[in-house]
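Right, one structure below, let's go through it.
The complex is shown incomplete by one protein chain, all other protein chains being positioned as in the whole.
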Amino acid sequence: MLQYAFQRVLLALAIVFVAISALFTIMITLPGDPTTVLLGPRATPELRAEFRANMGLDDPVLVQIVNFWGRILSGDMGMDYNRNRPVAEAVFSALPHTMALVFGAIFWSATLGILLGAFSADNRNSWLDRVTGVLSVGFIAAPSFVVALYSLLLFSVTLRWFPTIGAGEPGDLASRLYHLALPSFAIGLAWVGYVARIVRASMLETLGENYIRTARAFGLTRRKVIYNYALRVAILPAVQVLGVGIGGMLSSAVFAEIVFSRPGIGSLIYDSVSGRNYPVVMGSMLVAIGFFVTCALIADLVNAALDPRQRVK
Amino acid sequence: MTQPILKLRDVVVEFPALRGLKALMAPRDARHVQALNGISLEVMRGETLAIVGESGSGKTTLARAINGLLPLAGGEIWFKDIALHQRPDWHDIRRQMAMMFQDPVGSLSPRKTVRDLVLEPFAIHGRKAGNPTETAARLLEDAGLNADFLNRYPHQLSGGQARRVGVARALALNPAVVLADEPTAGLDVSVQGEILNLLNAIKAEHGLTTVIITHNLNILRHIADRIAVMYLGRIVEIGPVTQIMEAPRHPYTAALMSANPEPDPTTRRERIILSGETPALTSRPTGCEFHPRCPVARDDCSARVPELTQSGPRAVSCHYPISENT
Amino acid sequence: MTETLTVDGLTVHYATREGALQALRDVDLNVPAGQIVGIVGESGCGKSTLINALLQLMSENARIAAGSVTLEGEELVGAPSRRLRDMRGRDISVVFQDPMTSLNPVLTIGRQMHDIQYREKISRAEKTRRAADMLGRVGLPDPVAKLDAYPHELSGGQRQRVAIAMAVLMRPKLLIADEPTTALDATLEVQIIDLLKELQREIGCAILFISHHLGVIAELCDRVVVMYAGEAVEEGPVADVFNTPSHPYTAKLIECDPGRMKTKAALLPAIPGDLPDLTAPPTGCIFRDRCDKAAEICRTSPTPSAVTGAHWARCHFAGGGRQ
């Protein structure tokens, strides 16, 4: 297990390194003045000249990549020249909001999705199973930003049940959760359907396995067989899918943050792109990719912990 | 009959034992295990050699190595006068050396009709099949299936029918050698006889040389001229089928033959029950690799590796073989 | 002689698109207390349906159309599911064919052996001790350590021993063994057969041993039931059935086994033809289409005719029947 974990961590680090380096390379090699790209259009000529010298922009690409990572690893993610603050500060104050959003969505999709899926499999081919099936596919199909817009329109603008703007009062948990409910629901809805489908399918497959027959032949109760023996195996693919799905949720979070005017990585990147504030874009990308890879890694390790067969591979 | 058509000398096939980081950190000789560990044998023109052994003995690996599906880590294989260990023209060799696989249905491409499957060798080797449908029908008929099957898909065939398609296809281009991996696997006894009769008839008619891989000891007498018994990637005994079955000299052969329950409740044979299981390839015992399970092992068996020693038509690899008169 | 298991007129149908598939038709069989009864038959004979029916664990589209299954006099067909669950694993238990897939891959051996003792009012430590004892009893080296192992960490033979240990842990009255040696090599097969014999003697349970391997049946069983296309066609003491097979199918089946021919056969016997379509089984004798002896009378259904005392065959020509 330890060996397996070690290999996965190394792989995850390599992915973050290559993904970010590739992006950095594209940015500095694309035609155009890299100082514009890296400092934003508002930088003064003096600032540009100084930056060009300091950053070694005339060095070979490889050297620049090494220097870039050197700065990142020493904690320097550059400056947000538009608002005159370190990029790290901007990014790390936005990250918790996005994390709350994503974890909220995972909470929805895991609880509702696993329940619906297990329930469907348990009552397969009943009309309830059929309804759940159609609903799940409907959920999967609904584009998250349309769900966000519709729920904003219905629950916030028209019915006024939920707030339209912001992330709630700092320090006030209830207010935070209140502001979180709609946006995280909008992101999570599709995943509820997704998880339900996967859990149902893998549950049915698991229930057909010989060892389930063995368990029943030994007189274990139906409930115990289904929820202890089968579900334990059947949620493994759902864990994996949710881990990888965080990439998709981060994309959805951009819309949720913009539609509900929440702070977060998504709206930070969006604002920075409109302002051509590339150091911030780069920093946000780094954090977003790092966050995603970490979550996928955790899902992988959880899977391995739950399924001893995985560790051997 | 006296001329070898296949000659194997000290054939070694290795599999990677470790993957990923472990493999990089392990010493070079621990990265691989030997699935075949020095196999030498000859197959005479026109004979049927059966290779028997339990799972993990390497018998399937041997068939695949002969056909070039697995690379050799050492040793030589000669087919007629072609050196198969020196990058030969496999395309042409495989036309002369047909192979049948274990799973009768699974070894047929699932989205092709029986007609396409039987004609596949012609397509592969750019041969004209005359009138394709007639040729296919004739080949099927030779294998005991009528032309109604031409448009079926593999999943619509029973095990016995699929096996016949496999036979028809193997014989399509008149090979010199047929390698058959477990030809009776997955077949009921009532069907098994038909398939073996078919193989015997075809062999007699075409003067084929066949190598049959099997763990089914009951069929040996009826199909094989000679048998080779394998254990942990080595041949422990080889020779004419009746001699080996009636008077095994290697203790493993003896145990294997006695382990086969007879369908006759009145005869109860002396049985040698071996303890334990075949060890993993990663932990080969020292000396004679059979010694930890051998009922007649002596002290030095764990120290010295026995050689396969020829005496008359048979050979055995044991320091203290069972004498012929007992 | 008391019967541990009695199956009487058991008929099971599967609902399929082509209509009702009559997988078992009017099957009778008895397993006397303390005996080993073999069931032999080729694929499609209804062995697995029979096991599922005995355990009352049938797939959703299966239905018991008629007949009864009694375990020590207690009717299982239609029994409340709570009662059935109570009996499974305690009075009646089973070893399945494939040791690779019949154990739960994500739970340790110890956990699985704990779970099946859920009815016992004993301490955890005691349950662990019993599990380890039984693992040792079935011949696993280092049984205490094996409790913490996952199934994939064991070899095929070891896994089958674990499965047997689980099956006999509660000292059942009836042990069903569904081709327990088919997936194993010959030298392991004889080890398992020996083990089953020993355990049977020790626990005194009756064993219903399903196999397609005539040699294993001949060696292990006291009585044997021959099945073909969903019917029990012959039953009797092993020696009688093997020496004087009285149903043409049994005779053919024994004849086909190449193991009994000690010299090279010019032509190996086989049974030409295919199984009948069980959604529309032919009237009369089920084996009629493939039988050499078939005559006009075979268009009517044969009833079991006694050959000798405990040996009968479902054939018009069997025993004292019209020859």
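Should a chain be cited, it is by its letter among A, B and C, assigned in written order, with residues numbered from 1 in that chain.
The criterion applied here is as follows: contacts are C-beta pairs under 8 Å (C-beta built on N, C-alpha and C of every residue); 3 or more make two chains touch, one makes a residue touch a chain.
We take it that contacts and distances are computed from a predicted model.
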item	value
Missing subunit (named according to UniProt) among the choices "Na+/H+ antiporter subunit C", "Heme exporter protein B", "Peptide ABC transporter permease" or "Inner-membrane translocator"	"Peptide ABC transporter permease"
Which displayed chains the hidden chain touches across the whole complex	A, B
Contacting the left-out chain in the complete assembly, out of A:Ile72, A:Leu149, A:Ala181 or A:Val302	A:Leu149
Touch with the omitted chain, as defined above, among A:Met27, A:Leu115 or A:Ala181	A:Met27
Residue touching the undisplayed chain, where the options are B:His32, B:Lys59 or B:Arg94	B:Arg94
Hidden-chain contact residue, picked from the options B:Asn67, B:Thr135, B:Thr184 or B:Ser258	B:Asn67
Residue among B:Ser40, B:Gln102, B:Gln243 or B:Ser302 touching the omitted chain	B:Gln102
Missing-chain contacts mapped onto chain A	11, 14-16, 18-19, 22-23, 26-27, 30, 32, 37, 134, 137-138, 140-143, 145-146, 149-150, 152-153, 157-158, 201, 204-205, 208, 244, 247-248, 250-252, 254-255, 258-259, 265-266, 269-270, 273-274, 276, 278, 281-282, 284-285, 288-289, 292-293, 296
In chain B, positions touching the absent partner	64, 67, 69, 90-95, 98-99, 101-103, 106-113, 120-121, 123-125, 151, 166, 169
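Note that in this section only the chains that are shown with their structure count from here on.
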item	value
Furthest chain, CA centroid comparison against chain C	A
Chain B and chain C, separation of their C-alpha mean positions in angstrom	32
Chain C, residues touching no fewer than two other chains	none
Complex contact set, residues of chain A against chain C	209-211, 213-221, 224, 229, 232-233, 306-309, 312
Contact set on chain B toward chain C in their complex	54-55, 158, 188-194, 196-197, 215, 217-219, 221-222, 255-256, 259-266, 268, 271, 273-274, 277-278
Chain C residues touching chain A - in the complex, by the definition given at the top	55, 57, 85-90, 93-94, 96, 98, 101-107, 115-116, 118-119, 150, 152, 163, 166
